[in-house]
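A single protein chain has been omitted; all remaining protein chains appear in their positions.
Right, chain A next:
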Amino acid sequence: MDKVMRMSSEKGVVIFTKSSCCLCYAVQILFRDLRVQPTIHEIDNDPDCREIEKALLRIGCSTAVPAVFVGGKLVGSTNEVMSLHLSGSLVPLIKPYQSLLYQAN
């Protein structure tokens, strides 16, 4: 879907979320702790919500939200992000986008 392609190709870390989704919130907290400020697209407020969801699933995301893209490439949902982080592979991936100024506690 074009919209999804466009939004996901934005620079940096892009996350598709829903306002009611608490695991989405957890993923956002994790990136904040890693000193990354991701671009958040809350799709439940988007009129094309259902289409976006289907598109995300079709691309290969295990659950539609949260859907994490880094540098235009799909990383995955919560499971994938957590696995990457515990294996130590997430930080190298987001290094270009880590802020020096935005300090997490």
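One rule holds for everything that comes next: a residue touches a chain if its C-beta (ideal position, glycine included) is under 8 Å from a C-beta of that chain, and two chains touch if they have at least 3 such contacts; residues count from 1.
Please note the rule applied: contacts and distances are computed from a predicted model.
> I want to check something: the complex is missing a chain, and I'd like its UniProt protein name from "Transcription factor TGA4", "Aldehyde dehydrogenase family 3 member B2 isoform X8", "Regulator of G protein signaling 7b" or "Septin".
"Transcription factor TGA4"
> Using the touch definition up top, pick the residue from A:V14, A:L30, A:A67 or A:I94 that touches the left-out chain.
Of these options, the touching residue for the absent chain is A:L30.
> Please pick, from A:M1, A:I40, A:L57 or A:M82, the residue that touches the omitted chain in the full complex.
Answering carefully, the residue with contact to the hidden chain is A:M82.
> In terms of residues, what is the contact footprint of the unshown chain on chain A?
Chain A touches the chain not shown through residues 20-23, 25-27, 29-30, 33-34, 63, 78-79, 82-83, 85-88, 90-91.
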